[in-house]
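A single protein chain has been omitted from the complex, and every remaining protein chain is retained in its original position.
Chains: A, B and C, in written order; residue numbering restarts at 1 for each.
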């Protein structure tokens, strides 16, 4: 018995079906159905016997899904319908009672919220893993100088530990973002029904508690129309992936013959089909390339939700593939970044050679003049002129400096004298980096 | 024998592998390998016997791939390596000669160009199918009036045929876009080698001819670094999908109880899990929702290519999933749009009732005053004032018009008098629509 | 005296200059310079007299900027250089001391953080304003029935208050997003210098306190390379704008002749240049159209930061225009949404007529059968069949229902019986809506 007198067109089915991708929601669908059945019985909406039959049936269905023996059928439109169909096959007509006081609209929203929360928590763990690798690498290279760059031009020398910790702090902010996502999944949609609430005296708080939601969604229409938490997740993932793309870019650069700062472990590189000498940093390149992919998912879902009238519209089915691929992609990137950092060999001599470029002491030289009373702007001009003359071949910067400013000024061009002078909070002096390391360790422990 | 002393990390493999998605390129990979082998022999780079062995081996490999019996292995990084590995298993060491004067870089670019060309041509056919459905529907509803809308407010009446043909012309421009894409795949990458050309006296023109390329790519570095044709395809697809999203939106609107202009065939709708009365236009909603998905792919690939140094970088492996999903999605949308149009039932009375709203004759009334000598701006003001008074309840627009402007003016408020007065080229008068239909039929035949 | 021997090309200047847009940062630039000068003196890096001269000079510069009399010059590359140049003109060579222990890199990051924080706080206020308008409108239309829609098909009746409050809760989540943004601007960049920290014993905490930052950025390289807070702001703005686009869409729909639920105040509509009868909901349409604009800014900035090596790169100058336009656009949209809601007239009869469609009681009818013991799935099927027969013209739904299920079932098709039965938490029953209103008022007061 149905409202329709004609079967669905095969192309309609192909466009409409979501089973291919939403089947991975099954653990959440089973969990919410258990909670829902228990609540229905607790409220007297179904009997205790029905509840027990439903729970037993759900166990059986779960077993099949976990074992990969669940018999999907061509007419299963989505995982929710598949589970209910199978439940009814296994448990009998009582299966039809499970959908009492529930609609697919609130059911889907609940599954997606549960998935998103779990994914955000998974990312939190993987971010921690990468952060540990960064802290370990920073400790192992505490006082290895290299140039710090702006505009990819050598700017001022820093310690490698300081450079690596910059990524630590980016990732800590990503932690805050995913923690925010977790908070945005804290309102239970289930119980909103199709859109207006239900005709039954349900206890949504009971379901919320069992499923780990802090509260129930306060408005049934909003509950089924809301996918904000998916947007939040995609935004967090896009920013995190963008951080990883910066790391990937630096690994690619540092692995070049020209920079020569870094050799990746063989396990994280690949060769060429034709050029036998190549050792390519493919994983680092993919760190770069995956960021636009995730940003594209965010952009797409914002587009999907654009100008949608309330409440649920089929367009919202498009939330899942964007979310799932973003989650899988980011997770793989976090692992890859960790693996590359853990296996990377840094080349102290190449780093130090680059850091000892006397030109990059120019700022410090200007600061010396400032300490002697020259206004900064004027000092900057004096040194810039010396740099121009050195670049034009009039002599080494040191010779020109000593001739014009004296031996003390010349001495400042030695590397050891300036790295340790960056004593301001958050600066690269070793003492300050040690503070960062302590703070980082504390953050990881917290 | 390899340059590497350590196996790849499992996470590296997971991130790096492309076999899951690039396996669908196999028909193009086989085709290009055949052409390449024939050319190598024709140029004396391999022997005729080797060529024959390679061709026989490729036949065997093709047979396995087509039959679904090809034995993929966990170490197959991509379809190209899988095919070459299997070829060598089947044909012996001669399989190793196939990669002479070829690199994976030019090989992949060639496969993707062939795929893109085929996809564009497939879309051209499906666009034609949808266009035929639109022309048929336009002919069947040649003189059915409905309101034309601006700002979703009733503006001026038009014929349904005219409205439907508006989509025809959008889609004709999409044809031009995909024809442009075909043109952008006309330069053969193969023969560029890894990036610099090859050490062998190849005949790229021979390969181009066999594979249907009009010319060879003129610069080997550009040949392997170029994915413009994928961008072109995605841009064309995004625009086409955006057109379909407008159609989808109108189907959704027209299917509402409030508009009531249209009933979709049951085969293109679905029901609700909880609301028994619902007949939902899911396919039309998905037409809407798929446009941002394709636009997201375009956005992502532009992001991938952003700031990539020459020549090939691993990032470019990200071209394929975006392309493949966009192609599949658009194709499905074109079929769905056609199916919905073919099966739609329009409701003449609801359309006509909406079109007979006397307010929407206001423009024509102003034009009448213009023909009698009033400057347009002044006429517009006179009529706007009458509209304001009618809206404020002072009387029907017709009564107010006749009182102020005479009976002739009142008569113009009748529907039949104004639809046929839109006689300008491209206007909605039936004679003009017939011209459009003739032009449309000619375009489809051409 | 400079490092350069050739002037900049005019096209370089045109591309490179940011003064046209970054001049709006001046209040933040002045504020941070004051704090910086005070700190330099407190730490003995400059003298008290120099500090006083700098502060007096900054007062004068601020006066000119506020009055619009500041003499910008063609060679002012950005607002920071313009301010310093002018300061030196007004205060003499001491102006050159202000840049001691500061770089443009940390200076810009600080200005942008201050701007972002202020913008987020401004949005928080405007969101509150819109939320108040929604709550007021909800209270004024507490028990006005209208259909709730899914798939833009009538689903179940709800009260208008309930529908309006759905937007309230979306906007409350937007508040949480912007509050998160404020939190992400809490780490002071200033003091990071160019990238490595500074050679001076600064007190960053003092500056942080004066400027309202909760803490100092812990890593100097990250401090100047970080624009996460701008991404966070754009992501929050894109989601908020997407919410407004949904509201805009509903205003457009409800303003149509076909729906007829709503009339906008004249002050929020416009006419047509040619169709005198038109009253177009332009502002509502623009609510729709501005969401992709802001999403485009987010997408662009993610693209800019993609694969950027540390630390500062000129690319990051592109943060500002995207941010500024997003802020201005969203603010205007929030005001417009508020204005439209405040001035809207809802049409009780049209709403009620749509809500009394007997088909939309079908779910409730199924629930009645469930309460009598039929499993939900079976009840759904029974009712769907009755709907099909009614739609096929066999009789009114009520007649068919009474014939098959009895009079009690027929009675449930009356509107009053089902709206108030949605008693679940968050449902549309008036008592539940009153709970929502109380919660909303509390949230606004909190």
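A few comments on the model shown:
Operating definition for what follows: contacts are C-beta pairs under 8 Å (C-beta built on N, C-alpha and C of every residue); 3 or more make two chains touch, one makes a residue touch a chain.
Note that the structure is a prediction, hence the values are computed from the model and not measured.
Contact with the chain that does not appear here is found for just one residue of A:98, A:354 or A:368, A:354.
Touch with the chain omitted from the figure is made, among B:66, B:214, B:310 or B:403, by B:310.
For the chain missing from the display, the contacting residue among C:123, C:163, C:297 or C:422 is C:297, taking the whole complex into account.
Within chain A, the residues in touch with the undisplayed chain are 150-156, 252-253, 255-259, 271-282, 285, 299, 302-303, 306-307, 354, 357, 359-360, 362-363, 365-366, 380-381, 383-384, 386-387. Taking the complete complex into account, residues 1-5, 84, 88, 93-101, 105, 148-152, 155-158, 162-163, 165-170, 173, 176-177, 180, 183-184, 191-202, 204-205, 216-226, 228, 231-232, 235, 238-239, 242, 245-246, 248-250, 253, 288, 291-292, 295, 298-299, 302-303, 305-314, 363-364, 367, 370-371, 375-378, 380-382, 384-385, 387-388, 391-392, 418, 421-429, 432, 436, 439 of chain B touch the chain not shown. Along chain C, the points of touch with the absent chain fall at residues 2-9, 11-12, 14-16, 77, 80-81, 99, 102-105, 107, 193-194, 265-283, 285-286, 288-293, 295-297, 299-304, 306, 313-318, 322, 332-333, 335-336, 339, 343.
Here is the rule we use: only the chains that are shown with their structure count from here on.
Taking each chain's centre as the mean of its C-alpha atoms, chain A lies 32 Å from chain B.
If you average the Cα atoms of chain A and of chain C, the two centres end up 23 Å apart. Residue positions of chain A with contacts to 2 or more other chains are 2-5, 99, 105, 193-194, 288, 291-292, 295, 299, 302-303, 306, 313-314.
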